[in-house]
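The complex appears here without one of its protein chains, the remainder shown in place.
For clarity, chains are labelled A and B in written order, and residue numbers in each chain start from 1.
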Amino acid sequence: MIPELGNVALMLAFALAIIQGVLPIAGSFNGNRRWMALARPAAAGQFFFVSLAFGVLVYSFIANDFSVAYVEANSNSMLPLYYRIAGTWGGHEGSLLLWVEMLTVWMFAVAMLSRQLPRETVARVLGIMGLIGVGLMAFMLFTSNPFDRLLPGAADGRDLNPLLQDFGMIIHPPLLYMGYVGFSVAFAFALAALMGGQLDAAWARWSRPWTLMAWMFLTLGIFVGSFWAYYELGWGGWWFWDAVENASFMPWLVGTALIHSLAVTEKRGSFKNWTVLLAIIAFSLSLLGTFLVRSGVLTSVHAFATDPRRGLFILILLAIVIGGALTLYAWRAPQVGLGGRFNLISRESLLLVNNVLLLVCAATVLLGTLYPLFLDALGVGKISVGPPYFEAVFVPLMVPVLFLMAPGLFMRWKESSIRQIAQRLKWVALASVLTGLTAALAMSTSVMVALGLILALWILLATATHLAQRLGHYAAGTPIGKRLSSLTLSYWGMLVAHLGIGIFVVGVTLVKGLETSNDVSMRLGDTTSIGGYEVRMTDLQQVKGPNYVAAQGTFVVTRGTQIIAILKPEKRVFTVQQMPMTDAAIDRGFTRDLYISLGDAISDSAWAVRVQCKPFVSWIWSGSIIIALGGLLAASDRRYRLALKKNRQNVPTSVDVNSFIVAE
Amino acid sequence: MSKLKFILVVLVGYLCCCCIAQAEPAKSLAADPVLEKRMLRLTEELRCLVCQNQTLADSHADLAIDLKNQVREKLASGMSEQEVIDYMVQRYGDFVLYRPRLFAATWLLWFGPLLLLVLGFGFLIWKLTKHRTEAALEMTEADRQRAVEMLYEEPTDLKGNV
Partner (left out) sequence: MKRFIFPLGVFVILLGFLGIGLRLNPHEIPSPFIGKAAPAFNLSQLHDSAKTISPQDMRGKVWLLNVWASWCGSCREEHPVLMNFSRQNIVPMVGLDYKDTRVDAQKQLIEEGNPYQLSAFDEDGRVGIDYGVYGVPETFVIDKAGVIRYKYIGPVTPEVLAKKLLPLIRELNRV
């Protein structure tokens, strides 16, 4: 009975989505106020009904209702409660419902936080989001309904995939989807602007915080995924250039280009066409990702069980949404004029270079991901494109992006001088090169490591220098506290995000250059060494978990006479799916992670064990979190919150003088 | 009671000594670590055909273990890395390589990024120079005409009287 409630709620939401998708946009063109006014309540209604449906599905999992086919396929009565809840999005249908739920969350947020926007804009933005919702809800209701019943109900379920029975499963998909779906807001703003023919700085100011928040969620989502793979999969890798990972990385790259481009459009009124196109591309890549995971077109460890009929449906959805958006772009963009003038050497130019580079990066990832499909479709044969390719092409592309992050800070709007910037950065350059080379020599590593370190230091020191310079602008005698607090959050956001990238680059460079591993056969009492530590196996026993049995080894890690850590990796076999899984034990540290995983049993008393030392890997995680924090700070800037406080007034659509005064 | 404890202590102590005496530095899983490293480096670039989402190096599938054994043997017998790769491609096709070979069909793959970069910057430079010349022609003839009129017309009051 209750699952039927969920089904009905979805159908009601679908009906509301159709209303929201059609009437407000039509109303924005023929001036029908009542139709336009439907947008907000329709969004609220959808949020209510989809959340209700979502709640019903979660309840079905908690209550072990195995008459719902989806619950039977993804859960089990022995599954702990928190994983039963996470199982809601463990399969195709449920994760689709999560996607739609996120869409209604963003829709509702836009509806609530858009009082200062003109009526037509709100109508169009919500209308477009509504149309996207129509497409996805249709997909769900007609091909992938999570509430399909299994009658008679099964006695018990097939259990959630053991690889997903982890804390990561609880937060990774929601964060990721918040990001993916969040780009639909920028997308909707872009299309609304094209429809209205009004593409200006005010539009950029409205879009920017939404885009920053979506980008922040996507950054966190990708980070959690990577972090999870690192400890879950047992061999210490954290990025595999897998098709689905790439599908999340591409929107992130384009999203980064977008937030920079929006900055220019907001402050200078330039790049309008370009920014709109980027907004369309970012969300299109999100949708493309959805297609790739669920259509069976590419092999991936993340792919859901597929059905060509579903693949076709999403493809048609893709054609309509993206095709429609790009057609609108082709039709209306030419009418949008040029922006403000700027010199060849200026911040605008440099940001354009940044955009081109990031877009080429994203296009390269797309090329590599789809190339096997491309060749197969042409009947040329089957090839594989994997990490060796991506690493070979991606690193050279990223080097200029990272390099330009330093001069970019010091470039002025409209007009700048290379000599001046070189002047400011010469000490930074010297310090980075010297420190980088020295460190690399001290650790006796490769040229690549040296290069990576130099770049990271270049970014970190340049960012610090810029902050110091900015702080120095105040009247002598102003206390440091006051100087710091009068810097805008937007500026802090930029600083922090750039710092995060520098830290991230240090982590990646050093892990790749310095990691070591040892595959040994160990019996009780045996020792091995790694990274200057001694590891000794002191125990091996069987432990029982809620829905698995495991062999657990106890390893004592020492340096000299001091005990550093006691690690207990496990090899689990899950009762229902009979799948073995490695649970690695990690001793995390600021300068290194010690990573121990059990392989297979070699004999009754000996086990294959892999011990690894991964220097500075935690800098990858902290760097990512700091980048996301930067996004949050920038999105929270005063000028966006001030705009919210304004009552139902139409903000003048010409460039607002205040936007020039904001310190940047 | 204390006699029993004494015996127990000696017994446990003896057992511990046995353990410690038998405890050794763990033997490397591989007979020849240098060869093993070569094998792993090679098989890290090969795709496991069974699971298809793992490298041959990381996979524990039966076929993967067989293939790794073969690679190890071949390297030990003096085959070069390239020869071993050719051996694998001969049997399983290009699908087994994670690093695609460069031949006519993969030119676009390997040179694509560079091509995109050149196109991207070409477009950028074109756009920037066009932007500058266009911006310079901001003022149209009509505007110029109006400007001249405004500069030279007789001042009037609000009612339009000179």
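In this section, a residue touches a chain if its C-beta (ideal position, glycine included) is under 8 Å from a C-beta of that chain, and two chains touch if they have at least 3 such contacts.
Quick caveat: nothing in here was measured; it's all calculated off a predicted structure.
Asker: Which one, A:G311, A:P400, A:G545 or A:P580, makes contact with the chain that was left out?
Answerer: A:G311
Asker: Have a look at A:L81, A:L344, A:A377 or A:A601 and name the one touching the chain we're not showing.
Answerer: Checking the options A:L81, A:L344, A:A377 or A:A601, the one contacting the hidden chain is A:A377.
Asker: Among A:P41, A:G323 or A:P396, which residue is in contact with the omitted chain in the full complex?
Answerer: Looking across A:P41, A:G323 or A:P396, the contact with the absent chain belongs to A:G323.
Asker: In the complete assembly, which of A:L277, A:L351 or A:L633 touches the absent chain?
Answerer: Counting the whole complex, the residue in contact with the absent chain is A:L277.
Asker: Given the full complex, what residues of chain A touch the hidden partner chain?
Answerer: Residues in contact with the chain left out: 273, 277, 280-281, 284, 291, 295-299, 308, 311-312, 315, 318-319, 322-323, 326-327, 329-331, 333-334, 370, 372-374, 376-377, 381-382.
Asker: On chain B, where is the contact patch with the chain that was removed from view?
Answerer: So the residues of chain B touching the missing chain come out as 49-50, 52, 62-63, 66-67, 70, 89-93, 95.
By our rule, only the chains that are shown with their structure count from here on.
Asker: So in the complex, which bits of chain A are touching chain B?
Answerer: Per the stated touch rule, the residues are 235, 242, 299-301, 338, 341, 344, 349, 352-353, 356-357, 359-360, 363-364, 367-368, 371, 375, 380-389, 392-393, 397, 518-529, 536-537, 599-600, 608-609.
Asker: Help me check something: in the complex, which residues belonging to chain B touch chain A?
Answerer: Going by the criterion above, the answer is residues 19-20, 22-30, 36, 45, 47, 52-53, 55, 58, 60, 93-100, 105-106, 108-110, 112-113, 116-117, 120-121, 123-124, 128, 131-132, 134-135.
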